[in-house]
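Here the complex is missing one protein chain, while the rest keep their positions.
Showing subunit A:
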Amino acid sequence: MSFEPAVLVLEDGTRYPGRAYGAIGRTLGEVVFATGMTGYQETLTDPSYAGQIVVMTAPHVGNTGVNDEDMESSRIWVSGYVVRDPSRVVSNYRANGSLGDLLVSERVVGISGIDTRAVTRRLRDAGSMRGGVFSGADAALDPEAQLSIVRDAGLMSGQNLSAEVSTEVGYVVAPDAGSIGRLAVLDLGVKTSTINHLVARGFEVHVLPQSISIDELLAIDPVAVFYSNGPGDPAASDGHVELLQDVLREGLPFFGICFGNQLLGRALGFGTYKLPFGHRGINQPVVDVATGRTEITSHNHGFAVDAPIGAISESPAGFGRVVVSHVNLNDNVVEGLNALDIPAFSVQYHPEAAAGPHDANYLFDRFRDMVLSARKETNA
């Protein structure tokens, strides 16, 4: 067995030699680890991973190949892929291709044969870092040269990546059954599953480019507004925050997921911060503060909202009372916000859960119910 050499280089100088996987070449990004044991295809095609080199803690990747149904967007977004044991075969009745081939055709540079647990422990202890994967001619570069290339790459903090992942032109997805109204979805990196959940609940979904203005948004006459997940530092997204504040002032019901949660936090006047190594997995316990129930949830975030847990607080931006609705039981990070005086709430995790457990699907129902009752009030 012969292998093409490759190397993963972290900005602290740690080097992990391995074998080339996927496309050959060089890639740079923020190195993060993801702990899900299933759902690599959903992870790779999740726009929130744009700009990141994803390290898979699950050793075997690619066993069930890839198919058309499990795409969370039209393409792979990760900037690099680090695995231990890529599959040599594809075994699943729905598969129509191999992961390795897809990585090559999408020009994603990866590396295999890596002690991904060692990398994970390094990132856990030292925090997320910039890194690079070098294969082919780049693998032969001088280690010092590779390291300086990595160190010259941009930092995730301060980056606004929305424009990279958002649709350029808006489009409409019809509801599955009778329409309950138009929903303005700000595409900051929206996932297919999220749209599927929204249309399943009767929304006529208008997916809008991230650069849309409040007037353009209001022009479609939405019954509610939704902010999707997406990559980047929420602190660098002033435009989206201002847009959201306008939406809230209009009294439109709002639901946000992940990046959308961070932006609601900022719109309400709270700050955000970067987590040391983020939450990326599908086994995170989150407690719903109102019911005391624990949900096992799907996460993919490197930033979080800084809001007071355990008490009702006043929105520093003047939107009334706010409560932290969900908290991560592992590390007490804010996982959800609920505005008590305006129809707006959001969660930091992924209720659409692809990949991941379906425990939090009910949040889409909660959103629909909020919209319906808001509409009734308007009508009344």
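Just so it is clear, a residue touches a chain if its C-beta (ideal position, glycine included) is under 8 Å from a C-beta of that chain, and two chains touch if they have at least 3 such contacts; residues count from 1.
Basically, contacts and distances are computed from a predicted model.
K.L.:
For the chain that is missing from this picture, which UniProt protein name fits: "Amino acid ABC transporter membrane protein 1, PAAT family", "Carbamoyl phosphate synthase large chain", "Transport permease protein" or "histidine kinase"?
P.N.:
"Carbamoyl phosphate synthase large chain"
K.L.:
Sort through A:Arg151, A:Arg182, A:His358 or A:Arg375 and give me the one touching the missing partner chain.
P.N.:
Candidates A:Arg151, A:Arg182, A:His358 or A:Arg375; residue touching the omitted chain: A:His358.
K.L.:
Among A:Gly80, A:Gly265 or A:Gly281, single out the residue that touches the unshown chain.
P.N.:
Touches the omitted chain: A:Gly281.
K.L.:
By the contact criterion defined above, which parts of subunit A meet the unshown chain? Give residue numbers in ascending order.
P.N.:
So the residues of subunit A touching the missing chain come out as 1, 16, 33, 35-39, 41-42, 57-60, 63-64, 67, 69-70, 84-85, 87-89, 91-94, 115-118, 120-121, 124, 281-285, 287, 292-294, 296, 329-331, 353-358.
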